[in-house]
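Pasting in a structure now, in structure tokens, and then I'll have a few things to ask.
Excluded from the complex is one protein chain; the other protein chains are retained at their positions.
As written, the chains take the letters A and B, and residue 1 is the first residue of each chain.
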Amino acid sequence: MIEKGKISALQMGLLMYHAILATGILFIPATVFNVAKQDIWISPILASPLGFLSVYIAYKLNKYYPKDTIMQYSKHILGTFWGKMLGLLLLLLLITSLSVMFWQYGEYVVSEFLPHTPKSVIIGMMVILCAFAVHGGLEVLGRLAGMVFPVFFLLFLVIIILVLPDVEVKRMLPVMENGLMPSLKGAWVLCTWFAQFGIIYFFLPFLTDREKGLKFGMLSVLVVTLTLVVTNIIVIWLFGNVTENFNAPFMSASRYISLAEFLSHLESIVMAIWIAGTFIKLCVFYYVVVIGTAEWLNLSDYRSLVLPMGFLIGVFAMQVFLNSAEAAEHFRIVSHEIMDTLVYGLLIPIFLLIVAYIRKTIFKHKVRRTN
Amino acid sequence: MKWVYIVSITILVILMFIFQWPKIKTVEKNEKIAFITLTVLGWAIAIFYVIFPSMPSPAKIVDFTLMQISNIFRTLW
Partner (left out) sequence: MRRAIMIGVIFMAFVLLTGCWDRRETNDLAIITGVALDKNKEGQIELTAEIHSPGGSGNGSGGGEDNNQGGVQSTVLQIGKGSSIPEAIENLNEKLPREILWSHAEAIVISKAFAENGISDELDFFVRHPEPRLRSYVFISDGKAKEIMALRPSLERSVSEALIKLAESEVLMKATLFDLMEMLKGEQGAIVLPMIDKLSPEEGQLPSESIAYIHRSAVLKQGKMIGVINDQISRGVLWFRNEINESIVTVEPDEADEIISMNLIKGRTDLVPEIDGQSLKMTVKIVTIDDVIQNQTSWDLKRLDKLKALENELVQKIEKCLTDTLDTVQKEMKIDIIGFGEEFRRHHPKKWKKIKGDWDEKFPTVQVDFDIDARVLRAGKGSET
């Protein structure tokens, strides 16, 4: 086993919560609003089954091969060559995905808060910070998530409560003006986020209490769904039709807060929770990429790969989009046409599960365990 | 201007090397190979992007490939 540390199922759930929600909480309302209009709060509910499915499939695969991550059991299931090829594809998708996430982080910080700071510095700092966390191993990540989550959740609630005096429920009406279709389209956009739950297959083998893995995985999907529903409802109550004018409606909502004339300009709170959450998200994917590469190369330790991998991803992140039009095109593709997250989060695991099922039950083929 | 970037990237890579190399145990041969390969790869790509700044990034290549595949499926549909 390459990872010697263990985390609890709860910590895994928290890690996944941040991995999904950190970017989602800011960008989901506006992205979904483009198609779902005032029904954006229905979309997360409609999209959540996909999250449950991803977790369930990862759990099923883990039941077949309790000690392996996807990199190892893909070899057992498909044979060494095809398993390696699949692993390579997976790594490629994860690395590009991660570089896009770093870019998104850098772009947002630059455009909203530090317009004169070079993006390379912002991304570089984050890469170094994440590299330290990933270098510490899975246990460190688990504890970080446990530390960040209460703060994240508390501040989230504070913002919601402070926004309440300005909301108007009737902005939500009429519910389902154009039937269910707009919210279904919104749900399709949300699949990008929910499919990311698939990467739970990298964490399930390292749990101390494996039997609770499914429970906390599912719980994590549920809490993410609830958080998204609450965020979307608040945004639509507060901004109504105007939502589409904002990149990050939740950030604008915090800017809009003004209580008793002195409690205003709270965007720094949202920025703080967002950076903390994004940090966990980036660490999770960074860790997944590093440990995936190490397993793919059959190494016995992954720590030596952390820095060079971080450098590579930093370079990709700097280069990923040359201008905002290219970025918009990319996000249009991944959210409306075909999603890379859907491929690595759901399609590949489903494919593996089907093959494994056929090998295990129909052919009664005893798959040789190498571990 | 470009050589400034190239030099600073090289210095960064060397610093990374100095920091990480002593920490890899001498018995781990594969690790050393993987580390050197990745570092050199990262350095080469960084230099490449500095010299050709308008080269597409892997994210765009993946997008393109996925779009092609989905188009094939769509025509088959």
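Here is the rule we use: contacts are C-beta pairs under 8 Å (C-beta built on N, C-alpha and C of every residue); 3 or more make two chains touch, one makes a residue touch a chain.
None of these values were measured; they are calculated from a predicted model.
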Contacts of the hidden chain among displayed chains:
A
Any idea which of A:Lys84, A:Arg143 or A:Arg255 touches the chain not displayed?
A:Arg255
For chain A, the residues touching the chain missing from this view:
111-118, 121, 170, 173-174, 177-178, 239-242, 245, 252, 255-256, 258, 264-265
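Please note the rule applied: only the chains that are shown with their structure count from here on.
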Chain-centre distance (mean CA atoms) for chain A and chain B, in whole Å, is 23
For the chain B and chain A complex, residues of the former touching the latter
12-13, 16, 19-20, 23-25, 28, 30-32, 34-35, 38-39, 41-43, 45-46, 49, 53-55, 57-63, 66-67, 69-70
Please give the residue numbers of chain A that touch chain B in the complex, ascending.
92-93, 95-97, 99-100, 293-294, 297-301, 303-305, 307-309, 311-312, 315-316, 318-322, 326, 330, 333-334, 337-338, 340, 343
